[in-house]
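A single protein chain has been removed from this complex, and every other one stays in its place.
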Amino acid sequence: MIVAAAREIADGDVVFVGMRLPIVAYGVARLTHAPNAVGLFECGIVRYAPAGAVLYTMGDPPNQMGAAWATGLIQVMGQLQRGRVDAGFIGGAEIDRFGNINTSYIGDIAKPRVKLPGSGGAADIAAMAKRLIAIMNHQKRRFVEKVDYVTSPGFLDGGEARSKAGLGGGPAAVITDRCILRPHGPRKELHLASVHPGHNVDEVRGHTGWDLKPLPGLAETAPPSRAELAALHAIDKEGVWR
Amino acid sequence: MIVAAAREIADGDVVFVGMRLPIVAYGVARLTHAPNAVGLFECGIVRYAPAGAVLYTMGDPPNQMGAAWATGLIQVMGQLQRGRVDAGFIGGAEIDRFGNINTSYIGDIAKPRVKLPGSGGAADIAAMAKRLIAIMNHQKRRFVEKVDYVTSPGFLDGGEARSKAGLGGGPAAVITDRCILRPHGPRKELHLASVHPGHNVDEVRGHTGWDLKPLPGLAETAPPSRAELAALHAIDKEGVWR
Amino acid sequence: MKDKLLPLDRAISENLGPGDAVVLGACLEPDIPFAATYEIIRQGIGGLNVIAPISDASTDMLIGAGCVAEVTGAWVGNVSGGLGHNYRRALEDGEPGPVIVHDHSNFSLAMALLAGAHGMPYVPLRSILGSDIARSNPAFRRAENPFSEAREPVVLVPPLQPDLAVLPVQRADRHGNAHHWGSAGLIQESALAAEKVILLADEIVDAEVIASDPSRVLIPGYLVAAVCHLPGGAHPSPMTGRWRRDNQFFEDYHRVSRTRDGFLDWLREWVLEVPDHAAYQKKLSQRLDDLRITGTAPAAITSYAVA
Partner (left out) sequence: MKDKLLPLDRAISENLGPGDAVVLGACLEPDIPFAATYEIIRQGIGGLNVIAPISDASTDMLIGAGCVAEVTGAWVGNVSGGLGHNYRRALEDGEPGPVIVHDHSNFSLAMALLAGAHGMPYVPLRSILGSDIARSNPAFRRAENPFSEAREPVVLVPPLQPDLAVLPVQRADRHGNAHHWGSAGLIQESALAAEKVILLADEIVDAEVIASDPSRVLIPGYLVAAVCHLPGGAHPSPMTGRWRRDNQFFEDYHRVSRTRDGFLDWLREWVLEVPDHAAYQKKLSQRLDDLRITGTAPAAITSYAVA
């Protein structure tokens, strides 16, 4: 999952790194195929090399020391709105067939069944990054036909809805513990792009709350290479995030 | 003139200090009756104590060293728009009976007779400081019935015109080399408030381009005290700005 | 200049009242003024509008303690554990009382505080277009960009000028002049937007130390109401160059606060029965010492010489 996320980062990309798993994914990418990637953290940090120790939060001292820039949230998130961020990572509690993500309210807003923590920077990253990559555990209650609340916009109602709302970019991939989904076709609905080793199409469809269609050319996700595994172990020495 | 300007600063005031003479006036005030005044400079400096050496510009090294804050223009000028600046000083090429100041164009904008340098921060200071204090040489061509161009708004057409334009504050005093003018009455027209020693009412009126009326209680400006003169010499050791 | 050094209890009681809007946690994960969070709970100040983009478990604690009527923020939970249990209970069950949420993204809250800081009437924003945040928070308005030919939609964000911001800094002098370094989140916008500022200084230094580096100044003292000397006052959150994060503390809190009773036990142990920050430090004892950064990795020398 982390390695698959790392592969979404191209060399030279300016990447908005979220909390938790994406921090590790950024490190893996940087140590393998993307040595010129730049990592942005919404607390106000820009880094080239990954932090020298495991991070529990993006504001931990190892992420500050040796940073390329320690500045304000606006100087970093402003780069999103300025159109300078190539890829952004977020997680979520619920995602729907058009890649809209909910991290706010399950059920009615006025009296929610579950109150989730909220957007943080996710709504901004989803709206303004050129490519959005979501990382989520693949469970039927999380992969739903329509999210109760759009915290982070994907393609909204599909088709041209996102551009009509004034937004470019949009979801490029959803990385789960079972597979990778990508938007496809004029409706921009999420399709099954590849299945991780040890998982299969029927299982994935069984854990998805909509009629998930396979992409033409659906294949198995390439297993982590030796270099990728080595990078993963180097970044997360203690296995905190695995 | 400098001492009269210094007296416009009350103790504890947050003062927007412009170029040239006001820098000296701030220093004199701080060393005499206003030891708790704070000086703001639009290049991004906040100072308590005046600089330790004569300043040719507000960005000179002596104004940086030991500053209370070296920051951006926005952090300093934002305090104006935030309503936190008690008094602001500006100069000008032309001023009219309602305290509007022109530092932009003499004559027609499309083909000016004289192109002046422009606003700098003067328009902002005039619009947003709680009290505006102008410092100008008193000549008939400068003290005009109506300025060709309002760079820095005074009371505009007088009366309620300024508040109708969305502005509070306004001119509190115009300090010249001959006298002090202050707005008076419902029209907020500039009146003669005091005449400096060695000058007289007729002379001042003769150098003013409108029918300048005296304020009730018009008096002679108090001459500089020994303490004020000592402060003036301490701030401007070389007499650059006298 | 006025001496603004005060004990925390006086700084809070003199500058925060019931119903006030207060920034508690402007830097996201680091520099959260937990010592002030605890003191506000001890003083039982209620009806607060707590403003913070993300402030780890601080907002959750205040909600559980019944101090909060409104939350103006982008994320409320526990960075180590995820969900905020008190936040859930308040929103789902009204326990211990109802809380109104003013939904924001990090960037929309940033723009609101930026506007408050510099007296901007409002700020137009693209960044929450398409998000239900722009709908569920009625403070926002929709408009069109008058400079665009294509009738481009924008969201207008009104300014926030909180009554108070409580801001941890590495060092300050007694007059409130302060240095802060490391990621800054919204600390400067909060300092300038708020009507009053209380600094929690990890170290009190001579005025000359702050004046030696004016570009490192967070905010000059004339804009500060009170300075409290509270080493480790951001514990369990980290502070650049000074304190590591107490991850276990957050995990423990997340676990025990899962039930209301568990939270109340935690609150008694860590807040109500701890009279002040000195007692809190003593209770943490070795654990706090272990989090203290004692090494030094000095910044390159910078000079402001004039000759």
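Should a chain be cited, it is by its letter among A, B and C, assigned in written order, with residues numbered from 1 in that chain.
Note that in this section a contact is a pair of C-beta atoms (placed from the backbone, for glycine too) under 8 Å apart; a residue touches a chain by one contact, two chains touch by 3 or more.
Fair warning: this is a prediction, and the values are worked out from it, not measured in the lab.
> Thinking of the complex as a whole, which visible chains are touched by the chain that is not shown?
A, B, C
> Just one of B:Ala122, B:Ile175, B:Ala193 or B:Ala231 touches the chain that is missing; which is it?
B:Ala122
> If the hidden chain were put back, which residues of chain C would touch it?
119-126, 141, 143, 145-148, 152, 154, 156, 158, 170-171, 179, 181-182, 184, 205, 209-210, 212-216, 240-241, 244, 293-307
> Across the whole complex, list the residues on chain A that are touched by the chain not included here.
14, 36, 38, 45-46, 48, 52-53, 61-62, 64-71, 74-75, 77-84, 128
> Identify the residues of chain B touching the omitted chain, counting contacts across the whole complex.
These residues of chain B touch the chain that is not shown: 19, 41-45, 56-61, 63-65, 67, 70-74, 77, 80-81, 104-105, 109, 111-124, 126-128, 149-153, 156, 162, 165-167.
Here is the rule we use: only the chains that are shown with their structure count from here on.
> Skim through the chains and flag the pair connected by the most C-beta pairs in contact.
The chain pair sharing the largest number of C-beta contacts is A-C.
> So how far apart, in whole Å, are chain A and chain C when each is placed at the average of its C-alpha atoms?
Roughly 27 Å, centre to centre.
> Quick check: how many Å separate the C-alpha centres of chain A and chain B?
The answer is 55 Å.
> Please report how many Å separate the Cα centroid of chain B from that of chain C, as a whole number.
Their C-alpha centroids are separated by 39 Å.
> Scan chain C for residues touching two or more other chains and write them down.
188
> Which chain A residues sit where two or more other chains touch them?
Not one residue in chain A touches at least two other chains.
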